[in-house]
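With one protein chain held back, the other chains of the complex are shown just where they sit.
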Amino acid sequence: MRVAIVGASGYTGFELVRILCRHPAAELTLITSRIQKGRRMDEFYPALRGHCQLTFQEADPDAIAAEAELVFTALPHQAAMDIVPALLERSLKVVDLSADYRFRDAGVYEKWYQLHQTPGLLSQAVYGLPELYRERIRNARLVGNPGCYPTSVILAAAPVVANRLVDRNSIIADSKSGVSGAGRGTSLTVHFCEVNDGFKAYKVGEHRHTPEIEQELSLLAGEAIAVSFTPHLVPMSRGILSTVYLNLLDGVSPADVDRAFESFYRDSPFIRLCGTGDLPSTLQVRGSNYCDIGWRVDRRTGRLVVVAVIDNLTRGASGQAVCNMNLMSGLPEDAGLKDPPWQP
Amino acid sequence: MRVAIVGASGYTGFELVRILCRHPAAELTLITSRIQKGRRMDEFYPALRGHCQLTFQEADPDAIAAEAELVFTALPHQAAMDIVPALLERSLKVVDLSADYRFRDAGVYEKWYQLHQTPGLLSQAVYGLPELYRERIRNARLVGNPGCYPTSVILAAAPVVANRLVDRNSIIADSKSGVSGAGRGTSLTVHFCEVNDGFKAYKVGEHRHTPEIEQELSLLAGEAIAVSFTPHLVPMSRGILSTVYLNLLDGVSPADVDRAFESFYRDSPFIRLCGTGDLPSTLQVRGSNYCDIGWRVDRRTGRLVVVAVIDNLTRGASGQAVCNMNLMSGLPEDAGLKDPPWQP
Amino acid sequence: MRVAIVGASGYTGFELVRILCRHPAAELTLITSRIQKGRRMDEFYPALRGHCQLTFQEADPDAIAAEAELVFTALPHQAAMDIVPALLERSLKVVDLSADYRFRDAGVYEKWYQLHQTPGLLSQAVYGLPELYRERIRNARLVGNPGCYPTSVILAAAPVVANRLVDRNSIIADSKSGVSGAGRGTSLTVHFCEVNDGFKAYKVGEHRHTPEIEQELSLLAGEAIAVSFTPHLVPMSRGILSTVYLNLLDGVSPADVDRAFESFYRDSPFIRLCGTGDLPSTLQVRGSNYCDIGWRVDRRTGRLVVVAVIDNLTRGASGQAVCNMNLMSGLPEDAGLKDPPWQP
Partner (left out) sequence: MRVAIVGASGYTGFELVRILCRHPAAELTLITSRIQKGRRMDEFYPALRGHCQLTFQEADPDAIAAEAELVFTALPHQAAMDIVPALLERSLKVVDLSADYRFRDAGVYEKWYQLHQTPGLLSQAVYGLPELYRERIRNARLVGNPGCYPTSVILAAAPVVANRLVDRNSIIADSKSGVSGAGRGTSLTVHFCEVNDGFKAYKVGEHRHTPEIEQELSLLAGEAIAVSFTPHLVPMSRGILSTVYLNLLDGVSPADVDRAFESFYRDSPFIRLCGTGDLPSTLQVRGSNYCDIGWRVDRRTGRLVVVAVIDNLTRGASGQAVCNMNLMSGLPEDAGLKDPPWQP
């Protein structure tokens, strides 16, 4: 399988290259970057010397179609819409890492982002969360790869929402992310001296990942769900931890909750359930495609607290994209994604 | 004013010495430590060379009474109860940094901690949060200095709870602390390689600071309040950020919330209101006694989200203790606490 | 004493404000910033709310002369030369934090930097290292405040160089700095994810602080000295540690070395000698004007290894600048600089 990456110079691009250059069934044949055009990947990332000799190209759909069968588009939203239709027209399969093909309803996208240029494509795009849409992804030509925060929050809440164990109006997701989630661009926000020993919340009540979480939880519940979502920036490079609070409906027992998690994730190789009371750290999934989930029922308040951890660059972006590629190509879900996490 | 510190070898002890050695009206005359007895403070903490020549003593109440008028007890709970009564008997004023004198009801203490040896003292102890009990602290002989997490959570929620703007059953406090909150003792939990690039929750639904938060919010509301409280460990040395979620009662407007904060903290020199939408970072209060508070009403969900930041060692422990000493001694509330925060 | 800061928006500007707003004898009356003009300092740095209400002005020499008697110029080199002469003409005293007035020989400056516009001023400028030039600084109108690396290296080597205990051709300074030394500007170099868990050397053999170190060591030795100087970037915010290697001349004993340090720094309040074998950490001087120095004679190789630590923003820039202001104004050397270091 020959694959290409459009927009390969950022951290998600690096992570895609890192995974693909060791993938047993995929061959990376072409990478593009508007800004780094003409430069070699391993010059830009010396870590990759000996692993990737490709040079950044201009993103030309015909040239891509000549070199690849599947394309990862790792571009900002809007820029993705500018090229994805042309790639699909050339019979390429696409895993898009932007927000442009994650929504079923163009209206929701347009409320939180901007005008959608190709709303007609939304109906054939599949939301690329394998635990929810494994079968549909296998047949998809276009996958909208989930956002990093939504991946962690949806995976934390899905079992109890789908099983209707919780009050759908009570869901609060308090999420914390490492700095690589902000990308490799430079700004005061990612300046080491502003981050180190600093912890802060941002975009409270207005982060664009909110409607993505709500879309999927509403579909699972079969009714509209609004969530409170608060992202925070942690002084670390990789990792997301989401603490999700949900009020249990009357009569729901801790054992009901345990059963919901166990049955929902029975056949999911990348979910590791820590069970009740054993809470995961971001460190135990770093560099891997795992989502580790722990939970605890607080009887005093009648609330369920679920803690999910992922690596924001791997499971929250590029690892999940490769997993989607695997499914779209008839490969085992975990092909190229079997390495253990990095610790310490 | 001559003051002593019992249990001065930990980080809160260091922080007390740091503040007191520059205090305009207090003189530190005696420090104790069971383990470091006989060693000089500035040998143990080279940072203090030139600032503190004291040698750690045994904690003998008579010796302390001969050297000081007020004592900070910076001991683990239980150990505080072992010495505080003897200090009070010798007419010393006491600011106790443990949990032993924070509770009004010995039963609550005993449920979450252990048997209380001196329940009779609880009625004369004042909870040392100046924004709530300024006048009572001025006349107190014994102050129970608040816990670090409760300081941030109570200050975040007090204005809207006291003004009955929120559903008292809806309160969730998601708190994040730097590692110094775990003290200077050694363990795998504070090993650099286990903390760095790792973020985790702990003691979900069972942390001992929960009843302290509930006691004070219940008193403010005039009715029993249970809260969900989740502490997390952040890879940084100092700082606590608490994100507090509260459901607004019907008809409460954002302006009502703003007014509640502004009037509640009108005369509080250590509260800095960031106002609505401007959210503080732990970095902007580091090394100071400030609590900076920002908030935002999320109209979609009807929730208020309040973010409060403090330095866990200063405002969350030793700075607040000095502030209490100031009030107990007729000094200005901010004596010795006027330095700006440390950045970066 | 009314003072102004020209170029106050960077980290050294922040640090000057932090120190001056608590200084017992100086009043900060005016701050300038070309880019932040019109904005309030405490808006730009929320940490300073309640401490500095000044608004950034344009840097106009007449306006400055109307408001201040002494000016700190915290500008990049070249920009300093553009305004310092105008300030001196208006009878203002100047402490310049750039490299523009650190060199005795314009030729050296021009070799490592660029054309010097006001070489005539160099003869009246004093190199602002109080341990070397305390008396001359007292009478200076213009002080060239030392670079951060040179401060640590010169203080480490001065006693044994001045006493001719070491081979002048053998000096190697291996220095390590926190990230704040790179300033508050944004770039990939200071991106959290490029710094965190990354350690690197830069500008080996060509860093501009080299000639500054050589100038001062040569003056102390009475003969020309060339040093090897290698700076490194450490994943931390503040602090410089310099490890300096010097070959001892035949017959020099460890006791000779000890004596040299002790007598050289006898009356220097900001030097704390750790003595032989007790090596300082950057943490023990953070936020202070101290330089802590430890050393060890390695008999196997005949080398002396000296380790000096400073806070790059305080002793390496703004604290030292205030110390120079104190001396130029007849104040005690440590006025406003008496706070203990910050730990942890």
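Letters are used for the chains, namely A, B and C, taken in the order the chains are written, and counting of residues starts over at 1 for each.
Definition applied: a residue touches a chain if its C-beta (ideal position, glycine included) is under 8 Å from a C-beta of that chain, and two chains touch if they have at least 3 such contacts.
Model, not experiment: these values are computed from the prediction.
S.K.: Consider the whole complex, including the chain that is not shown, and state which of A:P46, A:G251 or A:G330 touches that chain.
M.R.: Only one of A:P46, A:G251 or A:G330 touches the chain omitted from view, namely A:P46.
S.K.: From the listed residues A:R22, A:K37 or A:K111, report the one that touches the chain absent from this view.
M.R.: Among A:R22, A:K37 or A:K111, only A:R22 touches the chain that is not shown.
S.K.: Tell me which stretches of subunit A touch the chain missing from the display.
M.R.: Considering the whole complex, subunit A reaches the absent chain at 11, 14, 17-18, 21-22, 45-52, 180, 196-197, 237-238, 269, 272, 274, 280-281, 283-288, 290, 292, 338-344.
S.K.: Considering the whole complex rather than only what is displayed, give the residues of subunit B touching the chain that is not shown.
M.R.: Residues 11, 179-180, 184, 186-188, 190-193, 195-197, 235-237 of subunit B touch the chain absent from view.
S.K.: Please give every residue of subunit C in contact with the chain that is not shown.
M.R.: Considering the whole complex, subunit C reaches the absent chain at 172, 174, 176, 178, 193-194, 196-202, 204-205, 226-228, 230, 232, 234-239, 241, 243, 245, 277, 279-283, 286, 296-298, 300-301, 303, 305, 307, 309, 344.
In this section, only the chains that are shown with their structure count from here on.
S.K.: What's the farthest chain from subunit A if centres are computed as the mean of the Cα atoms?
M.R.: C
S.K.: Measure off the straight-line distance from the CA centroid of subunit B to the CA centroid of subunit C, and report it in whole Å.
M.R.: The separation of the two C-alpha centroids amounts to 37 Å.
S.K.: Could you pull out the residues of subunit C that touch at least 2 other chains?
M.R.: 11, 180, 196-197, 237
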